[in-house]
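Missing here: one protein chain of the complex. Every other protein chain is in place.
Labels for the chains are A and B, by order of writing; each one numbers its residues from 1.
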Amino acid sequence: MSGAESSTIDRVPVRDEAGDVLVEVQGLSRRFDVSSAWLNRVVRREDKRILTAVDEVSFSVNRGETYALVGESGSGKSTIAKMVVGLLAPSAGSVRIDGTDPANARPAAMTALRRRIQMIFQDPYASLNPRWRVADIVGEPIRTFGLASGNEVGKRVGELLEQVGLSASDATKYPHEFSGGQRQRIGIARALASEPELIVCDEPTSALDVSVQAQVLNLMRDLQRDLNLTYLFITHDLSVVRFMADTIGVLYLGRLVESAPREALFERPTHPYTRMLLDAAPRLDGFERVHATDGGEVPDPISPPSGCHYHPRCAFRVDKCDQRYPPRRVLGPSEVACFEAERVLDAGAGSG
Amino acid sequence: MKSALSRAWQSDIAWAFRGSPIAMLAAFVFALLVIAALFAPLIAPHTPFDPSTLNLMDGFTPPMSEALGSGSVYWMGTDDQGRDVFSTILYGLRLSLLIGLAAVLFAAVLGVTLGLIAGYVGGWVDALIMRVADIQLTFPSILVALLIFGVARGLTPPELRDQMAVWVLILSIGLSEWVQFARTVRSSAMVESKKDYVQAARLIGRRPIAILFRHLLPNVLGPVLVIGTIYLALAIITEATLSFLGVGAPPTSPSLGTLISIGQDFLFSGEWWILLFPALTLLALALSVNLLGDWLRDVLNPKLR
Partner (left out) sequence: MASNVMPSSAADDAAPLLQVRDLVVEIPTRRGTLRPVDGVSFTIRAGEILGVVGESGAGKSITGAAIIGLLERPTRIASGSVTLAGTRIDGLSERELRRVRGARIGTVFQDPSTSLNPLKSIGDQLAETALAHLSVSRAEARQRALQSLIDVGIPAAAERLDAFPHQFSGGMRQRVVIALALIGDPELVIADEPTTALDVSVQAQILTLLRRLCTERGVGVMLVTHDMGVIAETTDRVAVLYAGRVAEIGPTRRVLTDAAHPYTRGLMGSTPDTSPDRDIGDRLVQVPGAMPGLANIPTGCAFHPRCPSAMSICEQREPHTTVLGDSAVRCWLHEDYP
């Protein structure tokens, strides 16, 4: 049996290691009404259909670190990202950035908060306005927040472009004159323009070629070190997570099933889903590797399985798994929502 | 400036233009008509709407023949009042173009604005605007124009009616045409609103007005040019129809439609030129605009490239 202590908790424990908490997410939920139009429903006698995209997610991010949210389709990771930056209102729960809750903030506090949070988007071809010059795109936050005016703005834009590995003369060009990787750099420059503390990165390299991805990831790490940035990094790619993240949260169908520091997650996973993900991810040295395929797919998020959502696919399943949702608990350095987490820990990290 | 022009000449659109004889011909005809209309006061040999210059004895003179009264040669003949048909066409063309362009511009501004709002805001605002649009679409545009025209006419005092005719025409034709602009812009706006650059602007707290007009507008304008050209032809025809029916431009300052209406009375008594030349001009105008619009639509269609 594993010697690790396990205790049941209701709340996310505040980390008492060094580093203060910049982002605190508590019981965050988001539901979408995806029913047909009212008239159609009445005629067809259908029930309302509610999609629970995010279900009671709690985690916290320390200043200066990278917290990665990992999940496949339907996991809710993008929805969480939008709620953290304030583009979407939560249905329940709260997001606190350095103590301020955007949902309840006064306008002045809200503007101040906006300056400190920025976002980098996934699609380099949709994240820059094709009809604007780069100078205007990168300068928009500077002007909106009144950080500079007149010629100062142009100078600042030039500095930002150099900082991300482009040249100041690129400011007069239009986005279509750049490659995908360069556009992503422009997006990063725009994110840095307001001198933020927190940057939410929504799959920033998923649309890029491998060699370009390496450049952008290296750049992001350098910037984090130089500017003391905090990243909330959303992705589906475990290999990128391994390179970028300090702490990782694993999402399945809107619920946070495991949250752990990087090494613990990759070497001693405590949730069956994490273990399955690690096994499924293709490896560069996996010649003739046999996967322990679980032969299942992510179910329809509108009518998820009862109890623990993962139970139909789970190799460690026991009777109560389809009746109750397992409470979050601490197991060593990890937090996990699974009744059989100790067995998972003992089983080791996959078939290798 | 020179390099911008030469770059424009090298562009794909200019190349497609040079490769299409129809487009070049239509553009040439249209340009000719626009220049004729613009410089009408300078080109017209006579001033047909100043009664003091008219000689009733010159009436009904056939084209290229000497007039009975003054002896001058009229290129396209004269009408019943002795007005030089060529000059009336020039002024009529001017009015037709003016009303057509102004109506389309009005329809475009109204339609684009409503389309942007509907596409970006969504929800009940979108539903409301679209229902109004749908209702209006069930009526033919001429009927709508007629309706609005009638109402506006009824509201203006009789002595001002002739003067207000132009404005009322622009208003009624414009109001009958905004729907297509709104619909097209709305679907583009819906697509663009979901893109990340709009999210980025919302993120830094830009106000909806700024997002609509600084971010979205430049990206939805593409199809508007094509629709605009096609609807220009429609506006011209609608105006001509209204004037032909007698509810448009009055005879005191006639458009091409009015001239056709006047000429129709004399067709069967043998003075064919009073009808034919204005009709041919209208045909040339509408056709050239239509062909240009079709060509533009094909050339700008990304799927056909």
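The rule we apply is simple: contacts are C-beta pairs under 8 Å (C-beta built on N, C-alpha and C of every residue); 3 or more make two chains touch, one makes a residue touch a chain.
Keep in mind that this is a model prediction, so the values were computed, not measured.
Contacts of the undrawn chain with the visible chains, over the full complex, involve A.
Residue-wise, the contact with the chain that is not shown comes from A:R221, picked out of A:R221, A:R317 or A:R343. Only one of A:R49, A:K155 or A:R283 touches the chain withheld from this view, namely A:R283. Of the options A:E162, A:E297 or A:D346, the residue whose C-beta touches the omitted chain is A:E297.
Mapped onto subunit A, the interface with the missing chain covers residues 72-73, 179-182, 209-215, 217-218, 221, 236-240, 242-243, 266-267, 276-291, 293-298, 349, 352.
In the analysis below, only the chains that are shown with their structure count from here on.
Listed in rising order, the residues of subunit A touching subunit B in the complex are 85-87, 110-111, 114-115, 117-119, 121-123, 126-132, 137, 140-141, 144-145, 190, 194. Contact residues of subunit B toward subunit A in the complex are 195-197, 199-206, 215, 218-219.
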